[in-house]
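Apart from one protein chain that is not included, each protein chain of the complex appears where it belongs.
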Amino acid sequence: MKDVPMTPAIEMKGITKYFASTQVRANEHVDFSVESGEVHALVGENGAGKTTLMNILYGLIKPDSGEIIIDSQKVQINHPDDAIRQGIGMVHQHFKLVPSFTVAQNILLGMEPSQAGFLNQQNENKLVDELARKFNLPVDPAARIWDLPVSMQQRVEILKVLERRAKILVLDEPTAVLTPQEVNELITVIRGLSKQGYTIIFITHKLIEVMSVADRVSVMRAGRMIGTKKVSETSIPELARMMVGREVLLRVKKKQVHPGEAVLDVRDISLSDVNGLAAISHVSFQVRKGEIVAIAGVSGNGQTELVEAISGMISLDGGEILFKGKSINEASVRERRELGMAHIPEDRMVVGLNLQTTLDENLIVSKYNRSEFSRYGFLLMQAISQFAEKVVKAFSIAAARPGEGIAMLSGGNLQKVVVGRELSGNPSFIIANQPTRGLDVGSIEFVHKTLVEERDKGAGVLLVSVELDEVMALSDRILVLYRGKIQGELETATATEEEVGILMAGGTLEDLKQYSEDKEQGENREVKS
Amino acid sequence: MEGFFSVFTVELLNSGIRLATPILLAALGGALCNQAGVLNLALESKMLLGAFVGILAAYYLGNSYGGLLVAMVAGGLLGLLFAFLYHKYRVDLVILAIAFNLIIVELTVFVMRAMFGNVGTWSDPSIARIPDIEIPFLKDIPFFGPLLSGYNIIVYFSWLATIIMFVVLYKMRSGRHLRAVGENKSAAETVGINAILLQTLALVISGALAALGGAFLSIGHLKLFTRNMSNGRGWIAIAAAMFGVNHPVGVFLASLFFGFADAFSVRIQNVTDLPPNLVKLLPNVATLLVLIIIGLRSKLALSMARRRFRAQLRAEEAALPGESST
Partner (left out) sequence: MKDGRFRKLLDAILVPLLAVLSGLVLMGILILFLRKPLFESYAVLFANGFGCREYGNCIFITALERATPIILTGLSAVVAFRSGMFSIGQEGQYLLGAAAAAWLGYAIHLPPILHALVIILAAMLVGAGYGWIPGVLKVKLGVNELLATIMLNSIAALIVEYLVQFPMRADTSAVAHSPVIDESAQLMSFLPGSKWGVGFVIAVIAVVVVYYYLWRTKPGYEQRMAGQSRKFALFGGIPSDNSAVRAMLISGALAGLAGAIEVMGVHRRIMTGFSVGLGFDGLTSAILGQVHPIGVFIVAILFSGLKLGAQIGLQLKLDIPRELGGTIIGFIVLFVAAGKFYEQSIVRARAWSTRKQGSNLKGDSG
């Protein structure tokens, strides 16, 4: 390891941020320091607070309290412009590039050298060539962004940041859009920049990458900084434990049910995203009657695409899905619903509900075709209203009345509307995608109780969740999704959070074995913080 | 058919260029706004305002050129108002345009009637038409001479405006910034470009240009003002901008297309029985086709990525040694 100077490049002290709108303590007295010239990974699951911390550093968010010290000087960062002036550059997950412009035009955007307002294309290309050479990040200055692969676009974003004299680079989940080969290339780039003296912070949940490129790693969990370790002195299992370690275990009482035959059979499915990269790659699994199968994993690993494929909102590129024994590849969303599929979507306000209309109209979106709700093309208003009444009572939805709007309902009650709609009609298979996101404790309990009830009644439930608590509490089996593939499968009864955490972070069976070996050796290993 | 071909004279081309001019001016403005990411459907209103204010100013100032300037200022102010309402109150662009179009059509006649009595058309013998200019050197060029010389200053200005717009948009900093705003506003704002300022500027300039186009109709051509004088040319300008894919050169050619069709349709009535309106259909149908092609292209691009992925999958499966796909 190279010698790192004593004064840290960045010190964040006592950062606290509370979001009133979602009632979330995103950062709680977080201390974070980064040495000059090092590669520092900031890891944590969804909601750990790492993105918030970096947004505060970059001036996109103001902290409630705490201070930022750069090169031993306390600074005020109220706007990205201030951050840039301090030499901080951020590469976001969603690139800010102009697709029809060239590489050079994008890198120099807003700071083009000009004579009396006139541009010099050749000059710009030369400048960018020099820049690329200086950092050993070869690019073609005349190439247009929309012709370039995503990894190259990311390189342009990095160069953009470097051109603006950033000394500290913050990369937000940089490998989310890269193929494994491209990840290696990026790692080389990062190492190269670090050798040149640049400080690099990158946010990730993928521990494998952390181990191969970072000097030090800081782990956050539930808004708190758990600890910082030198990569050379830690391991994936240890980091995973820090990431997911729980004090309290939530367990919901479940009946001992023996699962029946498979209601959903996913066979070797693959699906591409908008860029033509694999979002889901050769995934196979089954969900049987009377069991809850959880798909765990940090968001962005293919969960959304998987759910869209199963529900029929998007068509497959490869493989087959069988429902109750029959192939449904060609079946529409409506047909799948009629076969007994229900879907609680991850975005209840935009996808699961139409907030511009009434409760009744929301409740019948998947059922209006049925003879009890429509005849000869006409809607049976009274029947629909009575149904709405029934659902409100059955699920105790507060402040909701048939014929009235639902826009004013709380998150918990909105979810009750969704759940009430999806579960009435006794579905044989339920997709529950992040079903308790943003809900209060009481509503979370309600959703959990309901899902378990359905399972006990014999339905098959596919729970997709980034909340490890939820996954451990509700499921019978856990499948971990990582980079669009099933990283591993565990029986919930015998699994531990750490094992799931390892898989979620990209660890393999090797790491799992290592972990169980560690555990056997008991408390002999000391955890240094 | 001999009569048909007799229509193709230099005079036809001259007329075509003249008829294209108001369209060109408004379309350049429209294209500029489109490039800045703000759809400007109110070109008709700006044109009409320019026609009215222009001829009024020419009358009161005793100077037609002065009328042109005042018209441009009026159009620019209307564009400024449009920008203000759009940015401050988030008014829907289309509804805003419809409102402006409606108001100006009626308001101009209202003011005309309020000022000059209950007339349907207003004119005054003291108003001088903008004179045609013969450019000494150009007019003597064989064959092209009559095509390039002999127009009034507005026509030449419209050519100049085309060139200037091309240079600014593609060779100058502010032009590039404007295009960046239109294509990815957040990318531009992230690097510190003032998107609102640029969009407002685009709306003001397009207002001035469209108004000049309208003034061309009143002071530069008919020497009068009448209700709804622009007669849909603002909408044709919108089509020309679409057809020219918002590029100054494309817009120039598209405007010529519309102008020639117009000139052609008038002259052809005298020589054959071919219905004139069908000729004017050509540029409109062509614009619709351009829209369709643009739509097809983006649809194709999306599906290309997926098709490549599927092909890759099939290749992988073929390469796998003897695994049966269940």
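Per-chain numbering from 1; labels A and B assigned in written order.
The rule is simple: contacts are C-beta pairs under 8 Å (C-beta built on N, C-alpha and C of every residue); 3 or more make two chains touch, one makes a residue touch a chain.
These numbers come from a predicted model, not from an experiment.
S.K.: Hey, which of A:74, A:133, A:195 or A:334 is the one touching the hidden chain?
M.R.: Of all options in A:74, A:133, A:195 or A:334, contact with the hidden chain holds for A:334.
S.K.: Which one touches the absent chain: B:73, B:107 or B:245?
M.R.: B:107
S.K.: For the chain that's not shown, point to the residue among B:10, B:61, B:291 or B:304 touching it.
M.R.: Touches the omitted chain: B:291.
S.K.: Please output the residues of chain B touching the missing chain, sorted low to high.
M.R.: These residues touch the chain not displayed: 41, 85, 89-92, 94-96, 98-107, 109-110, 112-114, 118, 232, 235-236, 238-239, 242, 275, 277-278, 280-281, 284-285, 287-288, 291-292, 294-296, 298-299.
S.K.: State which residues belonging to chain A touch the missing partner chain.
M.R.: Contacting residues on chain A, toward the hidden partner: 311, 313, 332-337, 343, 345, 347, 350-354, 356-357, 361, 364-366, 368-369, 374, 377-379, 381, 401, 404-405.
Throughout what follows, only the chains that are shown with their structure count from here on.
S.K.: Starting from the mean Cα coordinates of chain A and chain B, work out the distance between those two points in Å.
M.R.: Each chain reduced to its C-alpha mean, chain A and chain B end up 46 Å apart.
S.K.: Can you list the chain B residues touching chain A in their complex?
M.R.: Touching chain A: residues 171-174, 176-177, 179-180, 183-184, 186-188, 190-193, 302, 304-306, 308-310, 313-314, 317, 325-326 of chain B.
S.K.: Would you mind writing out the residues of chain A in touch with chain B in their complex?
M.R.: Interface residues on chain A, with respect to chain B: 80-81, 96-101, 105-106, 109-112, 114, 117-119, 267-268, 270, 272, 274-278, 317-318, 320.
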